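A single protein chain has been omitted from the complex, and every remaining protein chain is retained in its original position.
Order of writing sets the chain letters: A, B and C. Residues in each chain are counted from 1.
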Amino acid sequence: MSALLALRGVTVAFGGLVAVDDVSFDVEEGSITGLIGPNGAGKSTVFNAVNGVYRPRAGSILFDGRDIVGMPSQRIARLGIARAHQVVRPLTDLTVLDNVTVGACFGRDGLGLAAGRRRAAGVLEQLGLADRASQPAGSLNVAQKKRLELARAVAAGPRLLLADEVLAGLNPHEVDEMLGVFASIRDAGVTILMIEHLMQAVMHLSDQVVVLDYGRLIAVGTPAEVQADPAVVEAYLGDPRAAERLMADEP
Amino acid sequence: MRGMRIMAAAAAAVLVVAACGSGTSSGPKTLKIGFTASQTGAQELTSKRQVEGIKLWADQVTKAGGIKLKDGTVLTPQLVSYDDESKTDRVQALYTKLINDDKVDFLLSPYSSGLIKAAAVVGEQNGKIMVTAGGADDATMEQGFTSIYQVYTPASQYLTGAIDLMLAMDPSIKKIAIVNEKDAFSTGVAAAAKPYAASKGLQIVVDEGYDTGTTDFGPIVNKIAAAAPDAILGGGHFQDGQTFAKAIFDKQVKAKFIALLVAPPEPTFGDIGAAANDIVGPSQWEASVAYDAKAAVAANISWYGPAVADFTAAYNAAFGSAPSYHSAGGYAAGLVLQKAIEDAGSIDPAAVRAALDKQDLLTLFGRIRFSTDAKTHGKQTAHQMVYVQWQAAADGSLSTKVVWPEAGRTAPIVPRQ
Amino acid sequence: MLRLRGRSRPFLPVLLLIVAVVAAVPLVTGNPSMREELFFMLLLVTLATSVNVITGYTGYVSFGHIVFFGLGGYGAFWLMQALGVHFLVAAVLGVIPAVLVAAVVGAAVLRLRGAYFALATLGILEATKAFMTNFDPAGGAVGLSFNFSIYAQYGGAKSAAELAYVFMALVALAAIAASYLVRHAKFGLALMTIREDQDAAVVLGIDPARTKVAAFVISAVFPALAGAAFFFKNGIIEPGSAFDLTRSIESLVMVVLGGVGTVAGPVIGAAVYEWLRGFLITSPALASFQLTIAGVLLLVVVLFATSGLVGVLRARFPAVREWLE
Partner (left out) sequence: MNLGALLPSAIDGLLLGFVYGLAAMGLTLIFGVTRVVNLAHGQMIAMGMFVVLAVASGAGLNPYVGVLLAAVVGLAAGVVIYVVAVDRVINAPELTTLLATFAVNLIIIGTATTLLTTSPRAVDVDMGALRSGGVTVLGTHLVAVVIAVAAAGALYAFLFRTRLGKSIRAVAADRAAAELMGINSRRMLALAFGLGTALAMTAGALLATLFSFNVLSGGTYETKSFVIVVLGGLGNPTGALIGGLIIGLLEGVTAVVIPVSWVPVIEYAVFVLILLVRPRGLLGSRQ
């Protein structure tokens, strides 16, 4: 296994505020990596740096060995990095099917419209949204919109999926379903980098966990290593509920 | 917005003035005459005068029992008209409608050169004869038309005559300002005036154009004031001309001679009071210039239609105000058409066209003869301009006096105070 | 497997057939007055359908779209008048200035969003109009007019008018077909993604700048062709009628009336709008209040039927739904 994504000394700053500070880690191809940390740790900023929304002040981001810093987002997307946003952004006036077709048509594979539609239909089946295909996306409920967000990213046929708190706001049953979905996505060969607050889910799914605190990387390792790391526990002490979640075996 | 009504064809309130034509048989036949009027928009006021002139003609013909042809046919004029809102697109749509839906026999023109240009294209496309009542543009008449006939003296002569008048009044005048509205008519007038002024040794110190609808003449008047010309020539149509005159007055611009197009001959120009004083305007017609049958005999041409005084009286009775040259122009267009139909003895277009080509008349509007040269076919060649000046009486009341030509003069021209 | 939407009914051929049949009526009956009315209706269909590509599909409200109509008109007119180029050639060449302006200006102003873009297009229209009013080589405020003999090479003014009409009808049909194809292509999906959420579109792999400019250029081509036909028929062109802001806004009104972002909407909207205006103007009781009535109707549509006539029809008559896009 080689690193599909490698961050090397990535620093992102807004004016004087350093949101991500000299962060380096690798994401192995075919793995699931969990990116965790207390609120404001800079997790979403890392995602924004990876898919070109923010340009790092320093450092390089290697995707499949190629530095993608400074590339426009749309090119990064076509290289095969797809993102499911924390705040869902469905294209409300388009149908669910069209939403997912957008992913398929403009992502890495750049499918034609007909092929894109076919793939989108398949992804909707996989994510259990097939019966909603012809509805406007705006009419879905929150859980369905989360799935739609994920479906759109998956349909792009990415090599790397950036999943930003896709499980937040779902009930336990829905979370269980989604875990299955993640596993199947990974099994299909997609590398996953996920931000997640549900620790039990992260620890259960991830091959590797990366922990940020105040923009700095404080730990990288297997779930077990990270859970045992005193620095991580320390970091989460500032946020007792998070610490509790970190340690809990069950939600 | 006016544009909402552009085009749309369709029949706005049609003014059917004359009696409805009775059927087909031996009785009087209906002579359908179509035109558009600007009931709204920039040309509203002057267009209304022109339409009143046309209406008066149609009424009088109807009262007199119609147009009687040699073969015994009697034609009763019926006017069909729509509101063109002073817009060229609309004019084209409405003339197409007049020709094809209303099946008019002849066309009269809308008011103002820009609109006539648009109407003429449609008339010509359909081979309809159109007598233009209210347009003086030269260029329109040099476009190779075969069925368009111009009653007005062409625009190129509006200010050239004024320049002659000005130099007759005061040969020491050297510096002049030419400021005109940027429309077909006024641009044509200015284009002819500039080389003529130069040929007379005049120096054009201000040469400006302004957009139709301009109300703020401040910048232009400031420029004029700074250049201090002896005379100001130009203007465009009624509203802008009146506003321009007022701005010149407010800023106390000294000029010995000011001649503006279209606005001064219109009686309501005097509403601006002292600002109107001493302003000169070229006019196509004034009531005091009494063309009559005797003059026709002297010129060895035929006289046609009512006397000037009768026309003025009838107009006053019908509309409660004195006719302006636009009114007389409308009336004259009707006369010209009537005479041509009588001469042709039918309404066959070719015959009427031939009659118009041959026409050389003296009417209450003055002498009328059309060019038969292929390049300028239909252009007016005989009609003469009249010049008026607003003058204050001893009691301070203002009125227009005819200052040119000599024949109809009611007062000598005076330099502006 | 779920059924994929679209292509289920021969919508485009039916729509084109209806428009073509209506357009053919005056040619068959030889009624010039009807031909004039339909010429104008087809022109409005073209303008509305075109502006719908940038405004309806892409979400950019273009107030100044009529500028392309004027540029196409002036370009072709000048070629015909000054160089004696045949109408058909001039019309096609007249598209060039419109396309160039759309590409260059589009690249600059399409960076603006919302009201800023709308105001910029308004500014471009007014600037162009003011410029042409002063630009003497193009006749300035007076504009250009043909010597009547120019129509001789087309077999006289009458057959020239017929040629212009047939051309106009073909342009309208082409505009509708283009609108449909854009709507049902990957390109159209990109446009609608940009309309819904431009930032999301970027992350999904769409290049908004290039996509928007392409849409702007497409939406400029048909008005330019229509302008060539319109002014060729009229024989005169002047800045006031070539760059009329009101007509520009009217084409947006038609789009909204018919249904924003649909293929049939602008066609239905333009037809109904023009028919309604004809009706109001002919009715003696309503004629003088026609603008007021038009305003009230527009307000009712904007406030209560946001999806336009197409939306109303689709909601009311499920049978119609699959036939209207």
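Everything below uses one rule, namely that contacts are C-beta pairs under 8 Å (C-beta built on N, C-alpha and C of every residue); 3 or more make two chains touch, one makes a residue touch a chain.
A quick note: this is a predicted structure, and the numbers were derived from the prediction, not measured.
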Which displayed chains the unshown chain touches: B, C
Absent-chain contact - pick from B:109, B:243, B:363 or B:400: B:243
Contacting the left-out chain in the complete assembly, out of B:146, B:222, B:316 or B:372: B:222
Residue touching the undisplayed chain, where the options are C:119, C:166, C:181 or C:276: C:119
For chain B, residues in touch with the removed chain: 1-2, 4, 40-41, 44-45, 182, 205-206, 208-211, 213, 215-216, 218-220, 222-223, 225-227, 238-239, 242-243, 246, 250-252, 271-272
Hidden partner chain, residues of chain C it touches: 55, 59, 61, 108-109, 111-112, 114-116, 118-120, 122-124, 126-127, 130-131, 133-134, 141, 249, 252-253, 256, 260, 288-296, 298-299, 302-303, 306
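Everything that follows uses one rule, which is that only the chains that are shown with their structure count from here on.
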Intersection of the contact lists for chain A and chain B: C
Central chain (distance from its CA mean to the mean of all protein CA atoms): C
Pair of chains ranked first by number of touching C-beta pairs: B-C
Computed distance of Cα centres, chain B from chain A, in Å: 78
For chain B paired with chain C, centre-to-centre distance based on mean C-alpha positions, whole Å: 38
Sequence positions of chain C contacting 2 or more other chains: none
Parts of chain C lying in touch with chain A, wherever the complex brings them together: 1-2, 4-5, 184-186, 189-190, 192-193, 195-197, 199-208, 261
Interface residues, chain C side, partner chain B - complex: 31-33, 36-37, 40, 133, 140-142, 145-149, 151, 157-158, 161, 234-236, 238, 240-241, 244-247, 250, 274, 277-279, 281-282, 284, 287-288, 290-291, 294
Parts of chain A lying in touch with chain C, wherever the complex brings them together: 51, 53, 72-74, 77-78, 82-83, 85, 89, 91-95, 97-98, 101-103, 105-108, 110, 112-113, 116-118, 121, 124-125, 130-131, 133-134, 152, 156
